[in-house]
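One protein chain omitted, others in place.
Presenting chain A:
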């Protein structure tokens, strides 16, 4: 675990997000944003883990993240996402949604747009926590404890579309499914697909975990195969869903011992998945069939050649995540934190880099995930 750099930051971290790197760039991500929670004054901060030209000549810089700039944020940072290279959208426990701009020339952060009381129970009762956001340029979808879905665009002062009472329980997380569709998870274990081409205020599809109504806390969609969705639940279970068929998960994987706070497919290497939990652990799920297949190929040494290529072709088409055949036990799971203490609230992966933030007021960066 020596390749993980830690930094104590004197605030509990609720969200960590890498700044996106342009598709053509080859260098690893260097800048990430964090949001804090439960502090008297919460903050959004921008950090850099980059090598500094001139500081260390040979480029062997393994320094800890250092602060570029920060800005006060009213309320807990409930969710956060980069809109583009310069802008960050943040969801607040006060019910507001704000866009922050990172001025890279003088390293400052400023607030560029804010929607107050985007989520509320009743105008007289006050605001409700905004629990999740997803940017689908030019739209920003927000969800909250009030069960409401809002659609904002940066050029409008008001929401361009609102679905009141979209859910009777708390909406916990949201992700983009296809261009006009979003997917939400709620605290009674349901997945709902919303199609914004339709005018109605009803979800186009509802999926649910059977029986126990376990709350779902996070959701992520497979970056290439849009029908594959992963969710994490209150009891630490990871579920994989195929939204094309059935209304139940394809597979239920026993994972953490407490709330599974975030799940992320690796954006460019989607056979890898990462989950973090309240129990203080962070797991790397490797479903790439590479290892076992290469091994079996060597072992059989050509005897089954007619069979092997066939199966591997099949694999790449139906994706490793949907083949839940227990006999092909090819999921490899690694725990990335050896001494868990308090909750790991958030993680983000980009390239070969992982960043995560915890309730022990620290952030961690791991630079070579796949070595």
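By our rule, a residue touches a chain if its C-beta (ideal position, glycine included) is under 8 Å from a C-beta of that chain, and two chains touch if they have at least 3 such contacts; residues count from 1.
Quick note on the criterion: contacts and distances are computed from a predicted model.
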item	value
Protein that the absent chain corresponds to, by UniProt name, given "RuvB-like helicase", "1296_t:CDS:1", "Signal peptidase subunit 3" or "Nuclear pore complex protein Nup85"	"Nuclear pore complex protein Nup85"
Residue, one of A:3, A:84, A:116 or A:212, that touches the chain absent here	A:212
Which residue of A:128, A:216 or A:253 touches the chain not shown here	A:128
Hidden-chain contact residue, picked from the options A:45, A:93 or A:281	A:93
Positions on chain A where the hidden chain makes contact	8, 10-12, 37-40, 76, 78, 93, 121-122, 125, 128-129, 131, 145-147, 165, 167-170, 187-190, 192, 206, 208, 210-213, 215, 234, 258-259, 278, 339, 341-343, 359-362
